[in-house]
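One protein chain omitted, others in place.
Chain nomenclature is as follows: A and B, assigned in order of appearance, with residue numbering initiated at 1 for each chain independently.
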Amino acid sequence: MIVAPVLRLCGITKRFGSLVANDAISLSLNRGEVVALLGENGAGKTTLMNILFGHYVADAGTVEVMGQPLPPGHPRAALAAGVGMVHQHFTLADNLTVLDNILLGTRPLWRPGLRKAVARARVQALSQDFGLSVHPDARVGTLSVGERQRVEILKALYRDARILILDEPTAVLTPQETEALFRTLRLAVGRGLSIIFISHKLHEVMGVADRAVVLRHGRVVGEVATADTDRHALAALMVGEEVVPPKVAPPTPGPVLLRLDDVTTAQAGTATGLRRVTLDLRAGTITGLAGVSGNGQAALSDLVSGVIRPQAGRLHIAGAPVTHWTPREAVGAGIARIPEDRHSTGTIADFTLTENAILEGYRSRFAKGGWMNWRAARAFAEGIIRTYDVRCPGPDTRIRLLSGGNMQKLILGRVLEPGPRIILANQPVRGLDIGAITYVHSRLLQARDAGAAVLLISEDLDEIMALSDSIHVISEGRLSPGFARGTMTQQQLGLWMAGHGFADAA
Amino acid sequence: MRLEPIANPSVLRRLGLPASALLATIAVASGLAAVAGADPLATLGLIVKGAAGSRFAALETLNRATPLIFTGLAVAVAFRARLWNIGAEAQLYAGAIMAVLLGTGALPGAVALPAMALAAMVAGALVLLGPVLLKTRFGVDEVVTTLLFNFIMLLFVSYLLEGPLKDPMGMGWPKSAALAKEARLPRIVDGLRLHWGFGLALIAALTVWVIERRTAFGYEMRAVGLNPRAARFAGVPVNAVLVKTALLSGGLAALAGFSEVAGLKGHLTLDLSPGFGYTGIVVAMLALLNPLAVVPAALFVAGVFVGADSMSRAAGVPTYIADMLLASSLLFMVLAILLVRFRVVRG
Partner (left out) sequence: MTALLDILLSATFWAAAVRIASPLIFATMGELICERAGVLNLGIEGIMVIGAFSGWITVWAGAGLWEGVAVAMLAGMLFGLLHAVLVVPFGLSQHVVGLGVTLLATSTSYFAYRLMLPQVTSPPKIEPFAVWEVPVLSDIPLIGPALFAQTPLTYAAFAVAALVALVLWRTPLGLAIRAAGENPSAVDAQGLSVTGLRIGAVVVGSGLMAVGGAFLTLSAFSSFFFEMVNGRGWICIALVVFGAWRPGKAVLGALLFAAFDALQVRLQQTPLGQVVPYQLFLMAPYVLSIAALVLMSRRASVPAALMQPFNRGER
């Protein structure tokens, strides 16, 4: 007997100008099956999902759910047909409760009353059945990242989704939370749901998926049952070549360049502050900071960047205590800062490359007596464009028009060119393609070997473990002891990430 | 529908869309004239003739444009740093008050005018400083506070004109005493009714342009306006930049009051400004916040006002057509500018 697939994408093509984002992509999903959709950033995964959800209209091709064609360009159609999506960037309203977020859009708008009691009971039943514990009346803003993800899944289940699509669901979870998520997914599959799992973490794909579909440059380049393949083969399919992990020479540690001495920072809104953190950054080493997002990474990053000051405790630079602390002081102290969000913090979208290149040094290096020296500024930008291989029409282009990788290269050039002693790299490769990732990593390693002290903050444990000479884990604002390279397994770090092992753990 | 950015807008797009905004405004004008029972083409002709059809008309337009250049610059500077100064009206009156205070006194002739201008700028700056400090210290939205300050300032002027500054020879009218002769701005050319306030306005426009393009402060101002978060992260002292911008903006708006009192009216009344502060917003937006473009924008706006006044007397179309045209041109223009850089796509 041939079972009809629950979801069938047929010959989907979508062009943006001259770029072909999706090129005749076909994909089918059977009942009770988990299919992994693999591909680098820019391979076309997001575009494909946006077409499925009616956000984009495909230039060619059809979408069928349960044998019925979906009308293109109607966002409600996919939801109504039983397709639920868990976005990588959660689509939750922080100031509303869990129940409100789940209820949103589930009842016709013009009906009176919300019937919250009925809804609450149903949410609780679903939580129970799928192992998704979360309090329905909690405000979403107070929840952890893992809990928020559960709310997203509950949103889909509440709408009776038969097909679940998860976009990079494990990027923000601890290994243990990831295990819990996989248990939920198995429960769902057991109840006849089907799942598309978008990821680039190959070991997870091997663990959870029945089948993998690999996209590259908008095309399907491979489709294999996970039982018939291995990680290396998948990686090669994804990138088009064998992936070589960065070669890391043993470090030559120097003196402590930055010291946090028992530092506590204020809680800013819902963001966690640091709690009595002591940390040494040594010349010639990369210190990795692992942790689930929202556990104080932002506070540590802001502190080192000069955006916030310690509420208690002290900051020392090269042995000298810091008294006045602002972004300008931080730059002046020789700290290169690569911010987490290159679009909203790292660059000014409507400024040109030149104007962005001098953002940190305009007063000290490109102005005299208050008058700008635009010629020097432009020369500086041109130098970065050359040295760091920034692909762009020229230094007068607005940076908004650059790809993420090229934007990041400009930021790298801006902060590395003055020859910094300390480097703060907060999620430096998030959202970049493999080429750009390799480039950024090699630059960081180069800087380390030249004697800089690097602090690498990332939610990607693989990245942290590959690059760091010493690893700290941050959880609820507390910092673990430093672990030397190779002394900890992923599972052990995961326990720390979940808050086990800290002296004052509850 | 969705907006999609255009990497390199064509010349046709860059010139054609603003031109269509202008055409749309003209269409609105014709429509309004028709509604009022007048011949559209004749009405348009009368507006143009009334604005620039004779030497008298042209000078009238230049005079009317003078305060608008100042308030337009004040708004352009502030909006550039995304400081929503809607209080140019209040700052204008602050400048006018200082002009009267110092201009009717015993200051010797040579220093009277510079002292008045300087005092006006300081007063205007201080008036805007209040709302800006409330913004930087407490996070109070400056739109509402600067708007409310306009009403407070008008009542204050009313109090002054019925009290301390009342002209004893004014036959009971709420008006101030007249400025001393040395405290009046001279005419640019003898016999022509155009005073040096206009020259001062042109100098101000050029100065502001140089500040924006060539100085570190101008760079900071633009950075703060486009992305305060990134600016702060990079080390731009955002609050200090906002305060400095406010001082500049308030000072510029106050010069409008100074120039009206010292150049045109010779005394202060409650109707010194028929909304120059608010109209400055239209001027600044039509100029796309470019200080040099403020001058032609102010001339255009002044022309519409002066032309509509004259047309109204001749053709009987209510003079408020001018305000309607400016409001429409403002809305058409912001839409046109958006469409230069974005294209509307379906799905």
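Heads up, the rule we're going with is that a contact is a pair of C-beta atoms (placed from the backbone, for glycine too) under 8 Å apart; a residue touches a chain by one contact, two chains touch by 3 or more.
Note that this is a predicted model, so its numbers are computed, not measured.
Of the chains on view, those touched by the hidden chain across the whole complex are A, B.
In the complete complex, the hidden chain is touched by one of A:A60, A:L114 or A:A225, namely A:L114. Among B:M285, B:A302 or B:A315, the one in contact with the hidden chain is B:M285. Among the residues B:V140, B:A180 or B:L226, only B:V140 touches the chain that is left out of the figure.
Even with one chain removed from view, chain A keeps its contact list with that chain: residues 55, 75-76, 79-80, 85, 87, 89, 91-96, 100-101, 103-114, 155. Interface residues of chain B facing the missing partner chain: 1-4, 32, 35-36, 84, 86, 134, 138-141, 143-145, 147-149, 151-152, 155-156, 158-159, 162-163, 278, 281-282, 285, 316, 318-324, 326-328, 330-331, 334-335, 338.
The rule we apply is simple: only the chains that are shown with their structure count from here on.
Contact residues of chain A toward chain B in the complex are 54-57, 72-73, 305-307, 326-328, 330-331, 337, 339, 344-351, 355, 359-360, 362-363, 367, 370-372, 400-401. Taken together, the chain B residues at the contact with chain A in this complex read 5, 7, 214-220, 222-223, 226-227, 229-237, 346-347.
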